[in-house]
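Every protein chain but one is kept in place in this view of the complex.
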Amino acid sequence: MRAAVITFPGSNCDEDLQWALTEISGIPADLVAATATTLTGYDAVFLPGGFSYGDYLRSGAIARFSPIMTAVKKFAAAGGFVVGICNGFQILTEAGLLPGTLQWNTSLHFICAPAPLEIVNSDTPFTNAYPAGTTITLPIAHGQGNYYADPATLVALETNHQIIFRYTDNPNGSVHDIAGITNAAGNVLGMMPHPERAMETLLGSTDGRGVFQSLIHTMEGAGSNVAN
Amino acid sequence: MLQTELSPEQIQTTKPYRQWDMSDAEYDRFTALIGHLPTFTEVGLASGMWSEHCAYKYSKPVLRQFWTKNENVLMGPGEGAGVIRIGDGLAVVFKAESHNHPSAVEPYEGAATGVGGIIRDIFSIGAKPIAILDSLRFGELTDPRTRQLLDQIVAGIAGYGNAIGIPTVGGETAFDNAYARNPLVNAMCVGIMREDQLQKGRAAGIGNAILYVGAKTGRDGINGASFASGTFSDTEDADRAAVQVGDPFMEKLLTDACLKVTNEHQDALVGMQDMGAAGLVSSSAEMAAKADSGMALNLDLVPQREPDMTPFEIMLSESQERMLLCIAEGHEQEIIDIFAGYGLDAVVIGRVTPGHAYQLTHHGATVCDIPVSALTTDAPVYHQQSTMPVRLIAPADDFQPVITDMNAAWIELMNQPTMASKASLYQRYDAQVQTNTVVLPGSDAAVLRIKGTKRALALTTDSNGRYIYLDPYQGGAMTVAEAARNLVASGATPLGITDCLNYGDSTKPEVFFELEESAKGMTAATKVFNTPVISGNVSLYNETNGTPIYPTPMVGMVGLIEDCSTITTQEFKQADDLVYVVGQTRPDFNGSEIQKMITGSIGGRLAPIDLHVEKAHHDLVLAAIRTHLVTAAHDLSEGGLLAALAEMGLPKYIGAELQVDIPTSWLFAETPGRFLITVRPEHQAAFDDIMGDSARLLGRTVAAPQFTIQAPNRTFTTTIAALEKSWEDGIPCRMK
Amino acid sequence: MFKAKIYVNYKPSVLDPQAEAVKTALSRMGHDNVTHVLYGKYFELTLTSTDKASAQAEVETICDRLLANVNMETYRFTLVPVPVEVD
Partner (left out) sequence: MFKAKIYVNYKPSVLDPQAEAVKTALSRMGHDNVTHVLYGKYFELTLTSTDKASAQAEVETICDRLLANVNMETYRFTLVPVPVEVD
């Protein structure tokens, strides 16, 4: 299994994600520039946190026009695993790969704090390493993590079990306490909390490892998922 | 907008330089140095370069006495930042900077650009920035303007630091009326690099290129140091000294590109410096001066955001996110291409020249032709008069609190804004990006591991204007001692310090006395704790309606932890640990938080601090930590023993039962040099062996979430819940 | 040449935290008579297009794709011709 971590201008969690993948989870990962046009050779694609293009206008609004996003869409359409974390989630919603939008936290402040999460669906390629019904704590660090979707979309998310992570103590005003969702096909994940920041006992928590382990389980079970 | 500049003769007679804070004597000195009547541009450049901000003309005699070198210092003051060796071929780079005045006027952008500026100082040395700390002082939160300043200054620091991806891991926030209209905003940045990548700001080698990189130049903060608006233009005055707006996105690209140049193109890079105060003129003249070179720049080539900028404006603009590089001749395109890859402007604007002249051309005309030294090394230095302030000659009587209800006093103390939880502020900072932060804000010192090694760095900022106000010398020494104590409590050996010297108008002899004496006290302490001053910054003229702020030198200290397994935090870990206090407690209440709380002001003398005893305690505590005997350690500072005890018990709701042999009111005393430490019962003998009679057993931690304290005069019990509520509400409730 | 004046704001059905904050701040400042706050973005784009219909279409595309997030925002704009300077 080989992963790509996309570096958009202004991404700042790209190296953290690469470290979590390569050094801790044993998944070789390359940083791929937003100007690249192909994702050939990768089994999973990660869109990292940060402030792509300064988050100017709206977070993720400008990044979605990067050349790499055409490749990401193709990759996702072919069933490849795509994970957007924090700013990556924002980019995926702007790009239309995930429904809804992330707007300003109700406090209008950036919040950096541990967030307890309920794993709502542990039967996904991203959460199958967590026992069903687990509560984990992952750090959040965002100003615009307040998830919004219209009522019809919410109904669809609930009925298709696309809500993967829910805050147990909603920090930002997200509807239905949503912290992470997948697309309808289940191969694209967006989440505001940072699993890559909860990988080492020294840094206080290993609760994030399950996201990466789940992918490894899934890939081992399925063999390499995407034929490029 | 066309502007007719005054001729040299007109300048001589109408003396416009007076409004830029240049005296007649300075004008005469400058004229003599350059050998002709200065042009408008020349005298303008001199006014910027000879300002306190660039030339340190008032503070240099004080700074010269700092102790700046030990065997580990690779680079001391004088460059963008100082550098200290930490082993494994690595070095730590750090510096602090004040942005008090810009933040008072425009809090969000002032604080943001303060952070941006200090980051550039770090990567200009070749280091990757890994952490930011912020030391803040405000007036009282009862004032709506103060509440707005606090909110916007924190927002500005967050807005810049979070976006650029450098964690803000620590700092301090305190409140006192002395800072009412003059908040202090000091930011410190820490970086890491390989020793062999050390980069200096020099422009050497005749023919080498001067490369301008980053944002375009606009009329932002022109001559921020000495410009008084409305002085030399008839139109558009209001827009002249436009506010500087930070662009962290641009700075992120600039950081990455510059580090790529230092890491991968060493042979092309001769020198690099950021454009800070007095912008292009100070960076270019200083780079020439340090290499003993001449320099010629063509101002038409400088990227400009606005039309019709004058040479004066181009050279003294303080537009943000700009760097100046000296590139070996022939390598220009190679470096320009790197910046282009990040979407950044990079333009050759001049060359290193033979001789020592500093020459500027604009629209085909020479607008400046003077010796480099006239702007740099030959700037004046003044030896100020120093007079002891009256308040120090006849201090008030010693303060002794009379406390009838210990429980209520303790709860109220935790609610004082200076004591209260700062979580509502630092939660707005991303403290974890880069995934190195082991100890987050909320502890004595922030701790960051260094990937690929067993090592970690501990970082803290400390300042206590109250103490220095009461006794500049002792207070100066105590500030350094407190910083060292914070690092030791985390398990780190202090390595060195950076400082921001925040004072009032030092042309007042009383203010200069405070500056001089506190620097002496700091120097004495740095020698004892083996923490040379490797960088720093001076901010004078901090006054509210003519009243100076408390003299407030901020000390940023960095320490080394050789082995991550010895990182120690302050919270109680479990019930039944033994609780010890290290150091003697005396009735020291002058300048204390309890004095402020009860009387509304401070006064009295400070008892002398014994630096050698304190250093001995530090060594013992570190020895105990390194043999894994200590489960928690916390230094005692503002609020004394009870404040520290509360902070240790709160995080895990673990209480304690203690017995003391002093009057209960002394539990609020701020005698320096003390720690609270916990130890597993089975390690009691080993711990006692190391500490001897420097540590006293007070009692033990208990599962019940309350503190019970037995003293000769009374016994009292206080619940953690009550303390916590009061502590957590302290700031948020006053911000509403 | 045309100047497009573009207004982007939240759909009425979406709660806007920024507008809410302004409203709260106003009532704290004593401006209780402000009953409703709309918080939007305003852009002016200068386009070199010479033909109004094509400028119209282009601005629409720009709004749909970049300036507004149509999940939660709506936009409207006006186009005014700008006199081209002759040298």
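Descriptive notes on the structure:
Should a chain be cited, it is by its letter among A, B and C, assigned in written order, with residues numbered from 1 in that chain.
Note that contacts are C-beta pairs under 8 Å (C-beta built on N, C-alpha and C of every residue); 3 or more make two chains touch, one makes a residue touch a chain.
Please read these numbers as outputs of a predicted model, since none were measured by experiment.
Considering the entire complex, the omitted chain makes contact with A, B, C. Residue in contact with the omitted chain (choice from B:E26, B:D247, B:E286 or B:D499): B:D247. Touching the chain that is not shown, out of B:M22, B:A215 or B:I567: B:A215 (per the contact rule at the top).
Although one chain is hidden here, its contacts on chain C can still be listed: residues 7, 9, 22, 25-26, 29, 31, 33-49, 58, 62, 65-67. Touch with the hidden chain on the side of chain B covers residues 105-106, 109, 215, 218-220, 239, 242-245, 247, 249-250, 305-306, 319-320, 343.
By the touch definition given at the top, chain A reaches the unshown chain through residues 53-54, 56-57, 62, 65.
One rule holds in what follows: only the chains that are shown with their structure count from here on.
Arrangement of the chains shown, judged by which pairs touch: a linear chain-to-chain path with two open ends.
Between A-B and A-C, more C-beta contact pairs join the chains of A-B. Centre-to-centre separation between chain A and chain B, using Cα means, comes to 36 Å.
Per-chain Cα centroids separate chain A from chain C by 31 Å.
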